[in-house]
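Shown here: the complex without one of its protein chains, the others still in place.
Order as written gives the chain letters A and B; numbering starts at 1 within each chain.
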Amino acid sequence: MPTVAGLIALVFVISHLIPADPVALIAGDTASEEHKAAIRALYGFDKPVHVQLGNYYLQLLRGDLGKSLFTSRPVAEDLFARLPATIELTLAAMLLAVLVGIPFGVLSALRRNSAFDHAVRLVSVSGLAIASFWLGLMLQWLFAMQLGWTPLRGRIEGFPPPGATGLLSVDALLAGDLAAFGSALWHLALPTVTLGFPALATVVRFTRAGVLETMQSAAVQYQRSMGIPASVIVWKYILRGALTSTVTQIGLLFGILLGGAIVIETVFDWPGIGNYAFNAILQSDYNAVMGFTLYAGVVFIGVNLLVDLVHAVIDPREAR
Amino acid sequence: MSEAVRELPGGETLLAVQDLRVSFATEQGQARVLDGVNFDIGRGEVVGLVGESGCGKTTLARAILGVLPANAASIDAGSILFRGEPLLTLPVEYVADTIRGRRITFIPQDPFASFNPLFRVASQIDELMKWKSPRAEAGRRHGLWSLFARYPRARRAADRASVVDLLRKVQIPQPESAIAKLPHEFSGGQRQRLMIAMSLLPDPDLIIADEPTTALDVTIQAQILKLLRALVKERGISVLFTTHDMGTAHEICDRITVMYAGQEMETAPTAEFFARPAHPYTAKLLESLPRPGHEIQEIGGEIPALIDAPGGCRFHPRCDRASEVCARERPPARAVGHAHTVRCHHPLVALES
Partner (left out) sequence: MKAFIDLLRKLARDRSALLGLVIILALIVAAIFAPVLATHPDAAWEMNPVNRLLAPDATYWLGTDRMGADVFSRVLFGARITLVIAIIAVGASLLIGVPIGLLAGWYGNWPGDVLMRTSDIFLAVPQIVLAIAIAQTLGPSIENVILALSLTYWPWFTRLVYAETRALKNEVFIESSIALGVPPWRIIVLHVLPNVASPIIVRTSIGMGFTILTAAALGFLGLGAQPPTPEWGRMISESREFLPEAWWYVLSPGIAIFLVVLGFNLLGDGLRDILDPRIRRAKNV
C-alpha cells in the first residue's frame, strides 16, 4: 500500500513537477493565453504543491484518471474497455512460457551438457537478447506475409462472438462458435509467441538452475539411495522445488509481459491497453500516458502481492 | 535379547567387496578414491568402517548402493557380491528396483537435509512404502510409467499399521498424528529415529548407515546407537556403519575395518581392535583419542591428495615403521589373530603363521 501511494506521488512528480510548463503540455502548444489560464485554474496549478498532490490523490480515489485529449473520454473508461484484449494476450503468453518452459527446463537439467541441453540453453540465451518488437516484425514477415499461414493483425476475422469475458477465444468457445474460436486462436498465435518468448527463456533458465540445484540436495540423494523410481523423484519431488522458485519469478515474468505488451500490441495492431498507450504517445495525449503508467504500476504491484501470497501457501516453510 | 538369524543364499557372507577401484574425474586429474578395497560383511553383523574424512568410506557406501555420480565417478575394477550376486554387472533397473531400498537400505548422515521440506513426513514414508514395502511386488513399473502407478488401497492399511508399529519401537510419541507433521517440526534426534524406522520398514538384509550420528548432539548419539543396535540384532539385519569417530564404532560395531586414503588397513573384532591394534595407523588413531591425564597425540603429516597418491601402502609417508618395500608394494591381507587381518609389511603384532 505505501508503495502504491509512493507510485502515485512519483507519477505526480513526473507529470506535474518535471515539465517546465505542464499547462503547455496539457493544453497543447498552440493554445492561447486565456486557454492556458483556464487550464491552470482548472487543474489547480496555481495552488501550492502539497495541495496539488492532495487533490491528485483525491482525484485518483474517485477513479478519475483525467480525460484523454484525443478521444475526450475519461482515460479510465478507455483503459477499462481495452483491458480484456491485453489480458487475453498476457495470459496466453504466460501459459506458453510456463507450459513449455518448465518441461524444457527440467529436461535440460536432466540431460546436462548434452546436445539437447546446449540447444535449449542457446535458445534461452537468445530469447533474452532479441528485441521483441523486432521479433514480432520478423515473424509477421515470415508467417503472415511470406507463408500466409497466420493473419497479419487484429484479434479475429469477422464479428467477435458475444461474450462475458472479453477474451475472444474463451467467448467463442463458450458460445460454441468453433469458426470464431479458430480465428481467434490464429490471431493470437504470433503475438503470443512474440510476447511469450523472453518470458519462456526466463522460465527455462530458472527452472533449469532450480532443478540442477535440487538434484544435489540431500533429500534427493536419499530418495535415490532408497531406490525410489527416478521419474517419480524428478517429476514429483524435484519439480515441486523448481516450481516454488518459478512462482517467485512469475512476478518478474509479469513485468516482462506487461512491458512487452506495449510494443507487441503496436506491431500486431492488438487493441489492448498497450496499443492505447502507444497511440497516446504519438498524439502527445498526456493524460492518457500518465493514466496508463499509473495503471500499469498498480496492476504490477497487485500481481506481485498475489505472488507473495501464493508463495506463502505453496512453501509451507514460510508459514512458520 | 534374542538375536535372529537370517537364511541367506551365498552362505555366511552377505556382502563381499573385492578389489574395488573407483576414481573421480576432477579439474586437476583423476583422483583414485578407492584403491583396491577388500571388505566383507557377514550375516547379522554390524561392521564399522572407520577413517578420517576423505578416506573413501562414503564413496564405498555409495558404490555398494550403486548411486555414484555417473558423470564424475568411474568404477575401474573390482566386484561387489551381494547374496552371491554381482551388483556391478546386474542391470541398473533391477538393482534400483529390487536391491536398493529393499534388500539394502540407507541411513543418511544429515537427517536435517534428507527429508524433502515441502512434503509431510507421512507422505514421504508412504512414498517409500508404496514402492518398497515387503508387501509390494518387485520389478513391475519402469520409466515414466512409475508416475502413474497407484498405491493399492488394501495394502495401504496394512502398511500403515506396520509403519505406526515401527515408529513406536523407535520411540516417536503418538506416531499416527506425529507423521502428519512437516519435517522441520521434528528435532534432529527424532528425524534420525524416523530415518532408522524408514530403513527398517522394507525388511532389508543390509543397512548402510553413513555417519548417522555425526550431525547429532553428543548426548543423543548414544541413545540412537543403542536403539539401532537393538533393532537390527532383533531382526538379524547386517549393518555397514561408517564413521570417523572411534567412540561410536566401539559402541555399536561387532567388527571394525580401518580405511586410509582409499585403502583398507586392518580388520578386527571390536574388542580385539581396541586392545591389540596391529596396524601403525590404527595405533596412532587410538592414541589420538583424548584421554584423561594424557596429552593429545597428533598424527604428523597430512592426508594425501588422491590424484597423486603415494604408491604401495598409502600411509607410508607418515609411518614410523615404513621401509622401502612399503612404497613399492601394497601389503596383502594377513591374519594376526582370530578374524583379525592386517595389511602391513611391519605390523605391530606378530603374524600368525
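Everything below uses one rule, namely that a residue touches a chain if its C-beta (ideal position, glycine included) is under 8 Å from a C-beta of that chain, and two chains touch if they have at least 3 such contacts.
The model shown is predicted, which means the values in this text are computed figures rather than measured ones.
Of the options A:Ile14, A:Val51 or A:Leu95, the residue whose C-beta touches the omitted chain is A:Ile14. Residue in contact with the omitted chain (choice from A:Ala131, A:Leu178 or A:Val313): A:Ala131. Summary of contacts with the chain left out: across A:Tyr57, A:Phe116, A:Trp235 or A:Phe278, the touching residue is A:Phe278.
Looking at subunit A, the residues touching the absent chain are 2-4, 6-7, 9-11, 14-15, 18-19, 25, 125-126, 128-135, 137-138, 140-141, 145-146, 212-213, 216, 255-256, 258-259, 262-263, 266-267, 277-278, 281-282, 284, 286, 289-290, 292-293, 296-297, 300-301, 304.
Just so it is clear, only the chains that are shown with their structure count from here on.
With centres defined as mean CA coordinates, subunit B is found 53 Å away from subunit A.
The part of subunit A that touches subunit B in the complex is made up of residues 112, 217-219, 221-232, 235-237, 240-241, 244, 315-317, 320. On subunit B, the positions that touch subunit A within their shared complex are 62, 65, 67, 71, 96-97, 99-102, 105-106, 108, 110, 113-119, 127-128, 131-132, 141-144, 146-147, 182, 184, 198.
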